[in-house]
Structures are given as C-alpha cells and as structure tokens.
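The complex is shown incomplete by one protein chain, all other protein chains being positioned as in the whole.
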Amino acid sequence: MAQRTTEILVGLFMIAGIAALLVLALQVSGLSPKSAESTYTIYANFNDTGGLTPRGRVSMAGVTVGTIESITLNKETFQARVRMSISSDVDNIPADSSAVIRTSGLLGEQYIDISIGAEVESLKEGDTFYSTQSAMNLERLISNFASGRAGN
Amino acid sequence: MDSSAYISLEDVVFSRSGRRIFDGVSLEIPRGKITAIMGPSGTGKTTLLRLIGGQLRPDSGRVVVDGHEVPKLRRKALYAFREKMGMLFQSGALFTDLSVFENVAFPLRVHTRLPEDMIRDIVLMKLEAVGLRGARHLMPSELSGGMTRRVALARSIALDPELILYDEPFAGQDPIAMGVLVKLIRDLNSSMGLTSVLVSHDVPESLSICHYACIIADGRVIGEGSPEQLREHPSGQVQQFLQGQPDGPVPFHYPAEGAARDFGLSGGVS
Partner (left out) sequence: MIERIAAFGRLGLDTVSSFGRSGRFLAGVLGGVPRPATGFPLLMKQLYAVGVLSLPIIVVSGLFIGMVLALQGYTILSDYGSEAAIGQMIALTLVRELGPVVTALLFAGRAGSALTAEIGLMKATEQLSSMEMMGVDPLRRVVAPRLWAGFIAMPVLAAIFSVIGIWGGMLVGVDWLGVFEGSFWGNMQSSVDFVDDVLNGMVKSVVFGFVCTWIAVYQGYDCVPTSAGISSATTKTVVYSSLAVLGLDFVLTAVMFGDF
C-alpha cells in the first residue's frame, strides 16, 4: 500500500518534470510543432551586416517568416553573404524585393526586414536578393551628420 | 577433534594501516561444533571473522572454508559461498528501514524465488525459534538490545546456513538476555547441526557452551583446546586472561617512557 503511494507520487513527479520540459519547449522557447516544416533558402549580399547574428529572424511587415542560417564573407567581393531559410508558406516574395537590416528598438537585436517589391516573379530556392540595404551604423550616421553640418 | 576441520587457517598474516594484526595464525575449526575464539579487546577477533567471510583478504597464508580457498574466490563465487554462511554482528545490523518480519525475510527474498506464503511460514518459524514471533510487526528501533540480537540471529539462520559466525554475541547484554543467547546458540547448534564460530571476550559464557576454544593475543594463537584443557593451560598469559587478573604477562601499564622522566623528576630540567 505504502509502496503504491510512493509509486503514484513518483509518477506525478515525473509527469511534472515532463510537463515542465514541455512548457520550456513550447511556451518559453516558442518551439512550435510546425518548426520542422519545409523551408527554402535564399541569399542576400550586404556591405555591412553590423550586429546581425545567425539564428536572427527574417521578417516581412513585422511578421517573422524565416531565420538567418549563416553569415559568411565573400572573398572576391568582400561582401557579407547571408544565407536565410524562409518558410515555404511564403513562396511569393517578389523578385525585386530588397533585404534591409533593421534594429528592433534603439538597442535591440538586428534582424532582416524584407521590403516588398512589385514584380510578378517571386524568389526561388537559391536566389539572391537584387538590392540590399546594410546595417545602419550609428557612429557613421553621427559623423556624417557632423561633417555635413561643418560643410554647411 | 573427532571430525574433520570445517575451517582451517594456515599461517595467516594480516596487517592494516601499517599495523600487523595477525602474525602467522594457524587454526582449525571442527565441523558441527561450537568453537570459541577469545582474546583481549583489540586483538582482531572481528577481523578474523571477516577473513573467514572473505570481506578481507590476508597478506599471506591460506583461509580454507569447506574446501574453498576463500581469498581466491571470484566475486560471484564468493557471494554464492556466503549464502551458506550466517553472521551475527555485534550491533545486530538490522536494516532500520524494514520491520522485524521484513528483516528476516530479506535473505529469502533476495536469494530464493519462493512464493509469498512460504516466505511467511519460514520467517515465522525462524522467529518462533528465537521466541519473537509476536514481535514481527515492530521496527528495529522499538527493540531492546537483546531482542535486536535475537532478530539478527533469526535473520542469519533464515537460509539454513552450514556455518554461523557470532561476533561478540554477549557483549553488553543483561544476564537474562545473555542466558537466552547462550541457550539459543547451543540449541541451534545441536538441532541444525551447524558449525558455529563464536568470537568473544566473555570467558565464562563462552567456555560454558563451546566444545573447543582458542585464545588469540598479540597476533598469534597463545592457547587452544577444549575448555578443560585450557583451564589447565601452563601459559601465564592464558591464565591471566581466563581469570581476569589486572596485571601479569600483559602489563597493566601501556608502554611508556620512565615515569620519573615523564613527570620531570629526574633533575634534567635545565
């Protein structure tokens, strides 16, 4: 009888542990069962990626549609090549869209925002963005501003 | 010694943390008899039992029990061999988280696959043998010292061993409990025909029940024989031990430097 009580309590304990792990997975890390869904890969070349990091998000109109897979240096053009995977649901990104590096908030993390183009053709697996806009560098901005004023 | 030896120790040397505890002990323990091993405290009597049980290995020499050379047994064989052996520890060593019944049932549950009602019968039989059938529901913490030892005795005979080792069974017992234990040890030996080895420093009780006794001191056997032979033993050390004289071959004083010097009286204080 006591043995049975022990078993039930231990069972509850283990269930609590598994439930906690589920909470950590679903609620805390936002892992959704859909995360294994199919994606396709597109690229973008930037002159300056600033503080962009792998695992960062890619969004359109503020909605996350993909993640940044890797950031590498193209040794010929000396540009950064960003590889990102986009959810297959979003398969109609116009081919003349541009990738813009933005910052969430003043000091927040940097992410890629896709600003929508107008063309009928859409980006396919392995395509590269035609136009990009590099990270806004606060220091450079200030020095531009200061020198512009001096020249005035 | 009418029957063959059940246990024989040959020239056993054993030392622990640099101290030599046995310096060539040779001993034969007859089958089916009660043998008492006596000696002053600290002579390694318990160590001797542990050597027989294979919990310790001698530095050199042979320990043979029922034809098995104990120190050479492999782990598995050693554990199988111990099933034929019961040991009564000085403290009883009952499992404090189990009831009296479960304590006695423990070896049966581990080593046999008997059905529950048979285990129950055997346990109650063993508890009856030590007169504690009514105490089966008690926990070890509720038992007196004498009862603890009787439960432990019931547990060590649960598997009907051939050999039973008693480690100081009489130490710290009141006269009634001691009488009970003496009776139990004698009865068990005669009814079950087992070989008993008794380690003790309680001379009268031990000599009253044993068929054969030996006295160990300073890492050696200093005297052995039947109780009558021992009482007539010529050695002064044996006589001092048997009669409990405070001074004799074993000095009253622990070895020390000269008293005069120790107390600073020898005039060398400059």
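A and B label the chains in the order they appear, each numbered from 1.
Just so we're on the same page, contacts are C-beta pairs under 8 Å (C-beta built on N, C-alpha and C of every residue); 3 or more make two chains touch, one makes a residue touch a chain.
Computed from a predicted structure; not experimentally measured.
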Residue of B:28, B:83, B:102 or B:218 in touch with the missing chain, whole complex considered: B:83
Contact partner of the left-out chain, one of B:107, B:179 or B:227: B:107
Per the touch definition above, residue among A:6, A:70, A:92 or A:131 touching the missing chain: A:6
Contact residue for the chain not shown (choose from A:20, A:73 or A:116): A:20
Contacts of chain A with the absent chain, listed as residue ranges: 3, 6-7, 9-10, 12-14, 16-17, 20-21, 23-25, 27-31, 53, 55, 57, 64, 105-109
Where the unshown chain meets chain B, residue by residue: 50, 53, 55, 79-83, 85-87, 89-91, 93-96, 106-107, 109-111, 152, 155-156, 159, 165
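By definition in this document, only the chains that are shown with their structure count from here on.
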Distance between the centres, which are taken as Cα means, of chain B and chain A, whole angstrom: 76
